[in-house]
Structures are given as C-alpha cells and as structure tokens.
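What follows is a structure written as structure tokens; I'll ask about it next.
Omission of a single protein chain aside, the complex is shown with its protein chains in their original locations.
Labels for the chains are A and B, by order of writing; each one numbers its residues from 1.
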Amino acid sequence: MISQKILSITCPSRGCHDITSKITNFVSEQSIDIGLCHIFIHHTSASLIISENADPKVLVDLETFMTSIAPDGAPQWIHDDEGPDDMPAHIRSVITQNNLSIPITNGKLALGIWQAVYLWEHRTHQHQRQITITLHV
Amino acid sequence: MISQKILSITCPSRGCHDITSKITNFVSEQSIDIGLCHIFIHHTSASLIISENADPKVLVDLETFMTSIAPDGAPQWIHDDEGPDDMPAHIRSVITQNNLSIPITNGKLALGIWQAVYLWEHRTHQHQRQITITLHV
Partner (left out) sequence: MISQKILSITCPSRGCHDITSKITNFVSEQSIDIGLCHIFIHHTSASLIISENADPKVLVDLETFMTSIAPDGAPQWIHDDEGPDDMPAHIRSVITQNNLSIPITNGKLALGIWQAVYLWEHRTHQHQRQITITLHV
C-alpha cells in the first residue's frame, strides 16, 4: 500500500520553514500502523532537513554557518545568472537533503522529541516550492 | 511486509561508532530476499553515515574536517545553552544524515566491501541515542 500527496509551499525568503505539521497531518489521515514516510523536494536551490525544534537561534546559526562556507556573491562562483545567491543555493542544497524518510510507528510519524522537519529555502527572494510525500508499508 | 526494531546505543564521547553488525544481525533474523533496510536516528546532535571501514585514521580526519568548518565555541554561534559543542553538533547533524536506506540483496545487507554504518556522536560527552531500523520489501 502506498499513498502520495503533492504540496505547494510558499517560502517568503531565505530560511528554515517548519513543515512538520503538514506531514503529520497527512500521516494521521491514513491508517498505517508501521511504515515509512518519504518526503521529496523537486528543486535544486531549496532542501529538506531535520533539525532542532525549540530554539530559533539554531536556525540563525545554520544560516551563519552556510554563509561562512558558501558566501553569496563570492568571486569564485562562475554560475551567477540569477544573482549572488544562485550558486550558494545549489551548494547548500547538495550538502543537505532533497529527500528524507522517517519511520511511522504505532500510526504516528516517529520523530524524536526535539526533531522538526524544515523546508530550507536557500534563495533570498520568495519562491513557490513543491514537495511530494509518499507513505508506504 | 515490514518489520521494525528500536535500538538504544550508548555513545561514550564524540566520534564515529560502528553499528554495522547491529543492522546486519537484524536483517539476518528476517527472511527478506530483496528489499531495503532503513535506519533513522531520533536526534539532532548525532547522525548516521556510511564511511570507510578499514583505517581508523579516516575517522580522525572526519573530526578534523568538522572542527575546521564548525569549530566548538566559535564566537559566531548564538545557540550555546548546552556548551561550546552544542551548535556545532547541530551543524554536523544537518550536513550528514539522519536517515539511511541500504539495499538488501540475496538476503543480505548489500554494503560495499569498504562500507560500514557509523553512528556519529557529535556531542563531546556521553549520550544515549535511539535509532529505528525498518526493513521492507
């Protein structure tokens, strides 16, 4: 048994957007006791991560980190057609995740107590992002 | 068909802990010819990686690398409630994996000859970590 849902998410600017409830809602609509929940993002300049869900300062520091290793507008990037954040967005995407799989246990998404699922928008301006959730047993 | 097992693993300190045998043991207890083995860690300051299984110097160099890009106690980290290794642990987690899927072929976990699965503890002090293994066909 497998069920799939496509979601469109508006990201107003660069940063981590908590999408956990969108995923747990879809899981709770199905009657799966044990299984897996797969999430995929159909883009190369935004990504999916699981990170700490309590302190917003973690999300600030994640941006600081990415800026330190892949700065916007650095002279070494030769791919810059869409601006100074173009190539850094691809790099951030490649070293994080475009797909996640999370266990379903006792009918629920089995995230740890401090875990949230974030859609990390890496472009500085607003983008519409599409993800596909696939549940399977 | 799907089967799931939850494991609790004690990590005495920062570093990569080989958990390959725990996974191959669970696979060998089931009778799956072809399928997938999914491993998930329920934490945001420890992660899962597949890396070289022969030379312990690789694991030393992986620590050196992480220290070079996300140093403990650096002044730029504003999330430091749990100490100088707090934010670096979240960063290390985000740029490695919290979930892995490995093929099962001919009834065995189909790792390459030089591959091992490691639980990478990113905090400097001892932590108890929980992982869930899910086998499915």
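Please note the rule applied: a contact is a pair of C-beta atoms (placed from the backbone, for glycine too) under 8 Å apart; a residue touches a chain by one contact, two chains touch by 3 or more.
Keep in mind the model is a prediction, meaning the values are calculated, not measured.
*Asks:* Which of A:N53, A:S93 or A:Q115 sits in contact with the chain that's absent?
*Replies:* The one listed residue touching the chain not shown is A:S93.
*Asks:* Out of B:S3, B:T20, B:Q115 or B:Q130, point to the residue that touches the absent chain in the complete complex.
*Replies:* B:Q115
*Asks:* By the contact definition given up top, give the residues of subunit A that touch the hidden chain.
*Replies:* Considering the whole complex, subunit A reaches the absent chain at 2-4, 6, 38, 40-45, 69-70, 76-79, 81, 87, 90-91, 93-95, 97-99, 101, 130, 132, 134, 136.
*Asks:* Could I get the residues of subunit B that touch the absent chain, sorted low to high?
*Replies:* 34-36, 49-52, 55, 57-58, 60-62, 64-65, 68-69, 95-97, 100-103, 105, 110-115, 136-137
Throughout what follows, only the chains that are shown with their structure count from here on.
*Asks:* Where the CA atoms of subunit A average out and where those of subunit B average out, how many Å apart are those spots?
*Replies:* Distance between chain centres, rounded to whole Å: 20 Å.
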